[in-house]
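Left out: one protein chain. Kept in place: all the others.
On to chain A.
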Amino acid sequence: MTALASPLAAPVPCGPEIRHERGQRAVFCGLTGIVWLHRKIQDAFFLVVGSRTCAHLIQSAAGVMIFAEPRFATAIIEERDLAGLADAHEELDRVVRRLLERRPDIRLLFLVGSCPSEVIKLDLGRAAARLSGTFAPDVRVLSYSGSGIETTFTQGEDACLAALVPDLPRGNDDSLLVVGALADVVEDQFARLFADLGIDRVRFLPGRRAADRAPVGPNTRYLLAQPFLADTARALEDRGATRIPAPFPLGAEGTTLWLAAAARAFGIAPSRVVAATEAGRARAGRALQAHRAALAGRRVFFFPDSQLEVPLARFLSREMGAELIEVGTPYLHRSHLAEDLALLPDGTAVTEGQSLDDQLDRCRAARPDLTVCGLGLANPLEAEDLATKWSIELLFTPIQGYEQAGDLAGLFTRPLARRARLEG
C-alpha cells in the first residue's frame, strides 16, 4: 500500500484464485484405483464389469503386476449381453461363481461398474445384494462405480471406500478413524504417533483384510489421510461421524498440523503434541534440507490428475520454496481442502477441471522448471525440453508423514538432478 492509494481501492487479493475449465480431459478413470486398492485389502477381489477397453486400461496401468495372479479381473461385456438385460445378470452370476471357485481365499468381492455397464444401466447394486445372499457368510459382495463418466482416477478409491461404509458395524466409542488407503509402512508410523499422543482407539479405513471393519457411530471422529474422499466422508457423516478439519499430512508442516488437529479434537495438550512429534519433525527437517536448494525458486506447473495437487503445491511452496505457476486439479472439494488452500500463497492460480490443449498452451507459454503431469504428456513435454515429474508415482509411493517427507521432495528433485547430469 502506498500513501497515495485510495482507502476505497479494491481489497488486497487474498487466498488462491480459483478458476474452472471444461473441455478435453487427459485423466485416468476410477478403475485405476484398483491397482493399489487390491494390494491394500489383502483378501478382496475386484471384478470390473466392462468392455475390452477396461481390461486393456487396467493391464496398461498395472504394468507388470498383471502377471502376479493379481486379485482383479474384467468380465468383458459381449454383444449377446447387450441384447437383453436379464441375460446379463445370469452371465454375471456365472462369471462370479467361476471366479470364486478358482479363488476360495477371497472374502470380499467388489463388482466395479464401468462406463459401458453404467450406460446400459446394469444394476450392479442389485447384483451385489443377490450374490451376497448366495455366497454369505464366506464372501461379502459390494459394488461401486469406477467409470470414467463418473470418476476421475483417485475418485475410484473414494467410491470403493464409500461402498464399504454402510457395511461397517455400529460403535459408540470415542474413536478416531483415519480414512484413505496409505502404504502399510505409513499406516504403522501414524498408529505409533497416535499412540504417543495418547489417542488409543485408532482404526484405519480401508482395513488390511475384509474382516477388519472399524465400528462407526455418533462419537467417531474421522481424519482424512487423502484429499479425494468426498463420498466416503459423506457416507461416514450419514452414520453420525464427525470430520476433523486438517491439511493433509504431506511434508513436515502438513504432518504436524494433521496430527495436531487430531490431538486438539481429542483434548490433548499442545505440549504433548510437541513432545510426541519432536523427533519426527527433526528428522523430516534434516531430510528436506538436502532437497531445498534444488527446489527453491523453481517454477512448478501442475496438470490435474489425483486431487493431491493442492496439498502438494502447498508443500512445495511453503516447505521447499518453489514458485507455483498453476495448480490444476480434476475436482476441488472446497471444505476438505480449506486448510490447504488457506496456506497457498495469495493469488496462486488454481484450476479445477481441464481443457487440455488450452492448458498445454499456458504451460508452454510459462515454460516452467518442472511440470507435474500424467504419462501421456510427460515424454512429449520432455521432448519440448520441459522437465517433468510423472504424477502417478505420487500414488504408488509412500509419501505421507515425517519419515517420507524427504522421499516426497526427492520425487520432485530427481528429474531436475537427472537433467543436470545429462547436460553436464
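Operating definition for what follows: contacts are C-beta pairs under 8 Å (C-beta built on N, C-alpha and C of every residue); 3 or more make two chains touch, one makes a residue touch a chain; residues count from 1.
Just so we're on the same page, contacts and distances are computed from a predicted model.
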Write down which listed name, "NADPH-dependent glutamate synthase", "Multicomponent Na+:H+ antiporter subunit C", "Electron transfer flavoprotein subunit beta" or "Light-independent protochlorophyllide reductase subunit B", is the UniProt protein name of the chain that is not shown. "Light-independent protochlorophyllide reductase subunit B"
Which of A:270, A:297, A:321 or A:380 touches the chain that is not shown? A:380
Listed residues A:41, A:55 or A:199, member touching the removed chain: A:55
Which is it among A:18, A:76 or A:366 that touches the chain not included here? A:76
Tell me where the left-out chain touches chain A, residue by residue. 24-32, 49, 51-53, 55-57, 59-61, 66-67, 70, 72-79, 81-82, 88, 91-92, 94-95, 98-99, 115-116, 118-120, 147-150, 152, 357, 374-380, 382-383
